[in-house]
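First comes the structure, then the notes that go with it.
What you see is the complex with one protein chain gone and the rest in place.
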Amino acid sequence: MTLQLILLIGFGGAVLTYFAGKISSKLREIFAVMISLILVGMIISIYGKYSQEILTLGFLDFRIIFTLNRLSWLFAIIVSSLTFVTIVFSLSYMKGKENLNFYYMMMIFISVSMLGIVFSGTLLLFYIFWEIMSWSTFLLISYNKGKALSAGLKYVIMSIIGSTAMLIAIVSIYIKFGTLDISAISQNINIVSFNYITYILALFFIGFGVKAAVVPLHTWLPDAHSEAPSPFSAILSGILIKMGIYGFILIMYIIIGIKISLVLGTEWIKFHYVLAWLGAISILIPSFIAILQNDAKRLLAWSSIGQIGYIIVGISIGTGLGFIGGTFHLFNHAIFKALLFLCIASVEYQTRTRNLNQLGGLIKKMPITFTGVLIGGFGLIGIPLTNGFVSKWLIYKSLFDSNQYFLLFFSLIGTWAAIFYGYKIIHNIFLGQLPEKYKDIKKEPLSMKIPIIILSFTVLLFGIFPGLILKYINNLGVSIGFQKFNVSIMGISTETGMLNMLNIAFALFIAIILVYLIFKIGKKKVKINQYDNYGAGSYIPVDKYHYTTKYYDPLYRVIRPFLTDYFDKFYSWIANCVKSISDTIRKIYCGDLNYYVIYILGFLATIIVLKIGSKLW
Amino acid sequence: MVRIILLDVIVPVLSAFIIGLLFLGIFRKVVARIHWRYGPPVLQPFIDLIKFFGQKGFSHGFIFDTGIFLSIAGSIVTILFIPFAGLCALKGSGGLLVLLYLLIIAPLGMALSAGESANPNASIGISRKLILSIGYEVPFVLIILSLMFYYKTISFVEIIDAQKNFHWALFSPLFLSGISYFLILPAMLGLRPFDVASAPQEISSGGIVEYGGQYLALFHIEHALHLYIYLSLFVNLFLGGGNIFVFLIKMFVVFIIGIFIHSVFPRLRIDQAIKYLWRYPTLLALLGIILILIFK
Partner (left out) sequence: MDRNKISKWLKEPGKMSQKYSLSVVYFCTGCGIIEIPPVITARWDAERFGVIPVASARHANLFMVTGYVSLKTLKAIIRTYEQMPEPKYVVGFGSCPINGGMYWDSYNTIKHLDKYIPVDGWIAGCMPRPEAIIIGVTHLWTLIDKGMAKGYVKYRKKYKYFRQNQEKLLGKLPWQPAFSTGDNNE
């Protein structure tokens, strides 16, 4: 009963918010915050009560099943908490824009449809909620009109192609198995042949790959994430992409089961290795493309594709440690990517620009945003003491244990690319000289500070005490069928070496204190203002001295020929071909009645000739 | 417990500091002798350090101070992971994989701190330093991978134990990786032909252009620790570091060869440096990994 109650409150609340907005804007904001908070509370309250709820619609002979298992609860808590944090943020970000009722309604609507996806127990319900989620995100991506409309169109067309592939797979499953219940299918999976399973998996891969932005199917992501309204970009990058990963885990490990998934494919090329290699290409190339970008949100969008590559590598390697690492990275990436997008949104709110070449020196004006970007950036790179480090270490360890040399190499190089673009964002926006036109910007409003502080605190908390979440994910892995690991509150131990965050945290802490004491040996320092720099004796004029454009220019020159987005060009070329073919066909409909008469007479003549001619032979 | 703290923690860090500064002094002396002059006394870096602490530095802001703290703290924690003549503090906490991560903290801390100095020379210097870092990281990762897969472990102590009695990694099938590591060692230490990151004549010393009194002292300490870390890494991984005398002699020999290369070569431009580092050492390291694959 509780799961249906959650969905009902969610959908009802969304509609209620829309109508409350027509009365007054304060009422709408209160409603939005309250509904998202209620959803978070309800999901926290159903922790541990794993069950199924079955309804039957007598006249349609279908069963509607809502399930709650460990995987669903993990995703549900991420979805609801990030929605709550983003709605609090958009209270001040979206002030003054139009169509706000629609915006708040859609935010809650989208999050509830995602909850529906993770709570669904039949493939039909899954598909219905998947389609609701795709369409509602399209409506909100094109919220700003203009370039956002074409970005949203690209997204929804690719999403429809993916959903069609999924529909073919679901229909074929129904024909083979006679039912669409996930538990029933997973119990009877042995009655079909391996080729059939590979075919189903490939179709589902197209469907989920579009949503999760795996490399051949990623081209919608940079446009969509950079043109959407900024708090919504946080949800897009944080949770929408993860729905594709949820689909992967559902198909590969819950429906098909790990015994069969890990032996699919031929002797030399196993299916899950193909998936891992696609993940590795997803890590390498998009991370380097992210270095070349000039728009802050586009850079973060390309970096999202890179981090999804890590998650896919972790999940599809097939060992228990890899699965734990991949799932934990999924959880962490949602947190620090949302943090980064919200901080960029706060900068954009104050300075009205996202162009990295025109900002600079904002550290003195927006210190809390800087702390958010610093901690989020460190989490992205994977500095010890942040949660990104633990999940990446687990993925590396699992790759090492399964003797995958080159996958490990690609993952490590991906981390270095992350350092490059992480530093580029920090340097071009916050460090350096403050341009004259931004001298008087104010600090961020309170409702922007709270989400940033909460999310940064979470990043650090799960970095120092990863055991809080790792215990849960360990149980999740055991329930799927992987082995059990020895998890303590600050570390995890495997057969070939353990990770103990206590030692590293303690050592870093003592080292910083030691260095501070050494620093105090020196004399008292002199504070000078930011324009007093050594320029060989000349007085540096303001506004002319921040080295930001083409920041890594020597590297660009070496790697640029390898980094054009061929897939984007390929898809655009296909679209153009279809357009030109359609243009040619359109010429048949010329509107001239004489031509239509000729068509009719010609067609009749051809039929008569064919009929008589065949009789004569 | 007290013995652990004393021996395993204080001795490596203190000796890293002293060895690093001594090696900087030896560096200046040997370069001067190659130039047919006398050169400063070997203890000159210590004198410099005391002088820097006596000067009043200039501060540009909060991150300007704390960036260096992060950098030195990262270096100190890295030293605790690398065995010094058999003493290793954090033996079982992750080994080589964590080391690859901790080596990132030091340049990142310096980059944050130098970025706040709001000087375009500093920004250019940091961009060049980061680009050089990725230049040598690509072959470095391949080399560490070949080591990890040959010895099937990520723990330092086991790798050193497997190299007893002159079974150095340099003489085993890993010799290609060893040669490749030696080729990128000048890039890691900041010696010519790869010292483009701190080019005094071009960009006024790059990232450290705004560092005054005590900040420059901290940078000096960081430079010394950096030198020690990369030298001891090479000696431990490929030359099988033994007890303290053998360890010091090996580090000294490797460093002297590095100084000889430094005094003879001019400076490569940054894109020439990247093209070189991504071609020849990477090729050798790749061949090294393929050799390991064939052997096992």
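In this document, chain identifiers A and B correspond to the written order of the chains, with residue numbering beginning at 1 in each.
Methods note: a contact is a pair of C-beta atoms (placed from the backbone, for glycine too) under 8 Å apart; a residue touches a chain by one contact, two chains touch by 3 or more.
Here the structure is a predicted model, which means the values were calculated and not measured.
If you put the hidden chain back, the residue from A:Gly48, A:Gly146 or A:Gly537 that touches it is A:Gly537. Touch with the chain omitted from the figure is made, among B:Phe84, B:Tyr211, B:Tyr230 or B:Phe247, by B:Tyr211.
Residue B:His35 is the one among B:His35, B:His167 or B:Arg279 that touches the chain not shown.
Contact residues of subunit A toward the unshown chain are 526, 532, 534, 536-539. Subunit B residues in contact with the hidden partner, per the touch definition given at the top, are 28, 32, 35-41, 44, 47-48, 50-51, 54-58, 200-201, 204-205, 208-213, 216.
Everything that follows uses one rule, which is that only the chains that are shown with their structure count from here on.
Rounded to a whole number, the gap between the C-alpha centres of subunit A and subunit B is 37 angstrom. Listed in rising order, the residues of subunit A touching subunit B in the complex are 361, 363-364, 370, 374, 381-384, 389, 393, 396-397, 400, 403, 405, 408-409, 412-413, 415-417, 419-420, 423, 426-427, 431-433, 496-500, 503-504, 507-508, 511-512, 514-516, 518-519, 521-528, 530-536, 545-548, 551-555, 557-558.
Across the complex, subunit A is touched by residues 52-61, 63, 65, 68-70, 72-74, 76-77, 80, 90, 92-95, 97-98, 100-102, 104-105, 108, 111-112, 115-121, 123-124, 126-128, 130-131, 133-134, 137-138, 141-142, 145, 148-149, 153-155, 204, 209-210, 212-214, 217-218, 221, 269-271, 274-275, 278, 289, 293 of subunit B.
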